[in-house]
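The structure appears below as structure tokens.
What you see is the complex with one protein chain gone and the rest in place.
After this line comes chain A, so read on.
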Amino acid sequence: MVIAIGFEGSANKIGIGIIRDGEVLANVRKTYITPPGSGFLPKETAEHHRNQVLGLIREALDVSKIYPNEIDVVCYTKGPGMAPPLLAVAIVARTIAQLWNKPILGVNHCIGHIEMGRLITGAQNPTVLYVSGGNTQVIAYSNKRYRIFGETIDIAIGNCLDRFARVIKISNDPSPGYNIEQLAKKGKKYYTLPYAVKGMDVSFSGILSEIGRKALPQKATKKRKLDQEDVNELPSHEDLCYSLQETIFAMLVEITERAMAHCGSNEVLIVGGVGCNERLQEMMGIMCEERGAKLFATDERFCIDNGIMIAHAGYEMFRTGTRMKWNDATITQRFRTDEVEINWEVGKV
């Protein structure tokens, strides 16, 4: 039996999770929410995490009814992410490991998402779509690595959504993406946006500029005059949110389908913060049905960054013999999914 505690704080969420052999004992989280029209910055986010982390550890211990001496391994997010918040959380994890005299393991954030998704949904060897505020990747397992088949070549999909939410100044509570999703449900008219799939990769920054121009034509530059259609009537926020979602989700479904065809896979797993968008799940579901494939997705407790996914990925690593030297318990802003060797079993190989 292995009990692992996980510390996650690579972006604006700070989460602590405790897991015992795949059984979730505690999963607590706090989100740093900024006012409408503004995003979260590294320094302020780190300060938020520093203020919240100790209270959350206490809460996680209370909820799980686990004593520190029962814990086998302390896991934390090594990267990728913003350095100041990562560092704040890593310092606490290291101090805790020293105080309780437990081994420490740095976990790749993306691997955390994938393993958590597999644990919750029971997907065996899925094609993974990992979509969040900082990452957009299509991933499949092959020969001891999670290989990246396609990804964004500029900004992440969640970043595109968050920044559009800032353009039209909607609330960041509980999350900008959730509020866009609610507005989009009321959208009726589809505005044409660029569709930017480049081979297996996608691009969102041009789409963001274009929809920004549509939302605020007064800010558009003279260089790129708007279509007559757009000037006559200002598009509603609902229609814009709807058009944006439909376009960018269609791009994701396309590259996911191509990755599935390439791998001969009949399972799709959606993970990451954007993965709890029900419209994305619906669109992916239609594609899967047409192909006779199965879709796996989770809800916001496990999709959005959380401590339990770090604990679980750390548990898999620990169980299969991965150990970390103390001097390697650092953080790194860049840490690609395919840098991690996977020593545990993933489906049928």
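Keep in mind that, in the parts below, a residue touches a chain if its C-beta (ideal position, glycine included) is under 8 Å from a C-beta of that chain, and two chains touch if they have at least 3 such contacts; residues count from 1.
Heads up, the rule we're going with is that contacts and distances are computed from a predicted model.
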Should one name the undisplayed chain from "Cytochrome b560 subunit of succinate dehydrogenase", "serine C-palmitoyltransferase", "L antigen family member 3" or "Large ribosomal subunit protein mL49" using UniProt, the answer is "L antigen family member 3"
Among A:Lys13, A:His48, A:Lys102 or A:His312, contact with the omitted chain is made only by A:Lys102
Even though one chain is not shown, chain A touches it at residues 46, 50, 53-54, 57-58, 68-69, 87-88, 90-92, 94-104, 323-327, 329-331
